[in-house]
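The complex appears here without one of its protein chains, the remainder shown in place.
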Amino acid sequence: MTISTSASATAREWADLYWIVPGTVACLAFIATVRDPFALDILVTTLLWAAAASAWNLSGGYAGQLSIGHAAYFGIGAYTSTYLLLIYGLSPWIGMLIGAALAALTALGIGALTVRLRGSFFVMATLAFGAIAHIVAAIWRSVTGGSNGLSIPFEPSFARMVFADKQSFAILALALLLIVVGTVLLIERSKLGASLVAYREDDAAARALGVRTLRARLIAIMISALFTAICGTLHAQYTLYIDPDSVTGLSFSLQVALICIVGGVGTLSGPILGAALIIPLASLLRGALSSSGSGLHLVVYAVMVIMVLLALPEGIGPSLMRRVRAARGK
Amino acid sequence: MSLKPMLTSSLLGIAVLAAAPATAQETIKVGTVFPLTGPTAVFGTQNFQGVVVAAEMINDRGGVKGKKIELVKADAASPQAAIAEVNRLITQAGVKILVGSTTTAVAMPATQEAERAGVFYWEGAAIAEQITERGFKYTFRVALPAAGLGTPAMDYTVKVVAPTLKRDPKDIRVAIVGEESSFGISMADVNVAAAKEAGVQVVLRETYPAGSKNTDLSPLILKLRAANPDVLIATAFFNDAVLLGRQMKELRFVPKAYIGTSAGHSTLTLADALGDAVNGTFSSSYPPDVNPGGLTEQARADLTEFKRRYQEKYKVVPSVQEVVGFVAGWSLFRDVIGTAESAEPDKLREAVMKLDVPIGSYINGWGAKFDAKGQNVRSFATVVQWQDKKMTVVYPLELATAKPIMLPAPGSK
Partner (left out) sequence: MLETLLQLFVSGILAGGIYALMSVGLTLVFGVLRVVNFAHGEYMMLAMYFTFWLFTQLSVDPYVAILIVLPAAWLFGIATEWLLIRRTLDAPHIAQVFVTLALSVLLQNLALLFWTADFRSIFVPYASSVVEIGPVLVTWSRLINFIIAIVTAAAVGAMLKYTYTGMAIRATAQDRRSARLMGVNVDRIYSMTFALGSALVALAGVLVMPLFPVNPFSGGEFILVAFVVVVLGGMGSLLGAVVAGLAIGVIEAFAAFYLGSEVKQLVYFLFFVVVLLVMPAGLFGKRGAEVMDVT
């Protein structure tokens, strides 16, 4: 992973490496030592959600454009690579890139259309686009298989992006996360990142100062969509079964935003912290409580999410950072 | 494992030794993989509770080869949750036998993960044809694929409705409507194909969004009125079955025969929701109460006991989905695990392939014999009709408990 190498690089700019490197090493150690498929499933799922949330964070966090329609991009990625694989035998490694390109183009279209919308109007427009994607996935049966879904045969091979063991997939998911985080890191430190934050904080003032906020927003949403689509391909290759509800449902869009909000929107570490909390929590609660009454695990989960949101409304990352700084006496 | 109790027992004498098998703590663990939360929880829960009653019943009868069945419950509400839960059951709970799954979205990934881990998967009610088409070694389906569950609607149209109306099947006009779901689409596809084969005219095929998103189906009914079919075949969940039934009455659309395909049209509370208007409605369906004459003596006793236990435990009368769940559990426990050399997946597979349980041996009239793909060929669907607000089997004739009434439906043109 590369990092800004400008001459003015200071210790502060390198600060993120203090958690990225140990985090990566810890993941690799986990992958190397743990053989339990349940634990590895949680790891893979967490890494994929962390990548999707980091991608969401680019437009949703840095630019403050809260989207609850990212399932559209996730679905484009999942369906494109899966369709090309099943019909033309095209390797998902290539299908993934085609899906990513399609998603980025779609995002450009949606971004251009929603340029004038602010606040909740923007949010609801993204909800509408997500809902449209869901309906299209359900009714375009010749391509998506409709509600019956598409299933990818389990034939392990690198070219087909199907692996016999979960370790390989965990490494793939980790690599994707690192690429997304690296990209976000680069953007964060670039003029583009500054323009996004300027737009979020005060669009009028930013434009008055000559910042091209519109261009920045469109680039951000395209990159965001691109990586979300790649996550969609990986999801399809991991579960080997996709249907409209699981890859274009509103629940994906809400979950990916929730992860960022719990972890801290507009920060590099936020989506990762959020995913590392939310995903294992949901899996472990389900495992521990599903032998009790139906729904109990979701009751506990919801209560815990509410408590986290009330206690740390800015997200775990920023709230912790503030406390650390306060403890140090600044 | 049994060495220690054996030693102890032999020290304590013959009386204790005789009691040892009953007090042995060894159980056979079976994981249950059903959606118990989320929008598909309705049927997932009903299937699951049927399995629970089967386990309790077999345990109270002494278990399987002296061992108790211990169910380990999971909640698989989505494909991703199915993967997580199957892996948890296998690695955390040490389960080697799974039973599921109600929906295609759960069954596809769950069976996939089980197959990869070499774990035995006993599929109950999920209907997608693909489930047994992937050449899996350890996946077996005891209930029906889509074609089996859906086609009786068309068979009945051709073999009973047309003759009763004194019409040639080729002059019968059908409309096929259904909800936008894996289940709805599959049912419509099979019936359209069956209609083509029988030469029956399909005058309208329409799909509407699934779930409670429908607040008004009157445009659909106006379309039906314009298409003027003799027979309406509908696949609906409970909420839309209610809405369809009510609005058809309100807008005075009465086809000569109205045939649902299981799900909402075979849910007991449909009668509470529609009142007398439910009478006359048909449904091609997993068999609920079949004619006891078609059951073995043992199955008749099982049926009585199942119904009593289910009502005591869950305070509701069991119906179609509960019965399927029970049969899935019962066939697995009594006939598969019960005849296998051991509870290992390979031995269970051998036992399944050898099964030869005659029709009428399970409480819904099914038997068990599996083809090479792992599909039970002795499961079948029946056509029921709501008569006096109860589901009554009217087809196939050997299992029927009554003759059809209201055919053609009063008020139909």
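Every chain is named by a letter (A and B) in the order it is written, and numbering of its residues begins at 1.
Keep this in mind: a contact is a pair of C-beta atoms (placed from the backbone, for glycine too) under 8 Å apart; a residue touches a chain by one contact, two chains touch by 3 or more.
Keep in mind that this is a model prediction, so the values were computed, not measured.
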item: Chains on display which the left-out chain touches in the complete complex; value: A, B
item: Selected from B:Thr269, B:Gln298 or B:Ser342 as touching the chain missing from the view; value: B:Thr269
item: Omitted-chain contact residue, chosen from A:Ile135, A:Ile171, A:Leu214 or A:Leu284; value: A:Ile135
item: Of A:Val34, A:Leu90, A:Leu105 or A:Leu127, the residue in touch with the unshown chain; value: A:Leu127
item: Touching residues on chain A - with respect to the absent chain; value: 64-66, 113-114, 116-125, 127-129, 131-132, 135-136, 138-139, 250, 254, 257-258, 261-262, 265, 293-296, 298-299, 301-303, 305-306, 309-310, 313-314
item: Touch residues of chain B, complete complex, unshown partner; value: 36-39, 41-42, 44-45, 180, 206-209, 211-213, 215-220, 222-223, 226, 238-239, 242-243, 246-247, 249-252, 267, 269, 272-275, 277, 316
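Basically, only the chains that are shown with their structure count from here on.
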item: Intercentroid distance (Cα basis), chain B paired with chain A, Å; value: 38
item: Contacting residues of chain A [partner chain B, same complex]; value: 36-39, 41-42, 45, 135, 138-139, 141, 146-149, 151, 153-154, 164, 239-243, 245-246, 251, 283, 286-287, 290-291, 294-295, 297-298
item: Residues of chain B touching chain A in the complex; value: 36-37, 41, 45, 72-75, 78-81, 83-85, 87-88, 90-92, 104-105, 108-109, 112, 115-117, 128, 130, 134, 180-182, 184-186, 207, 209-210
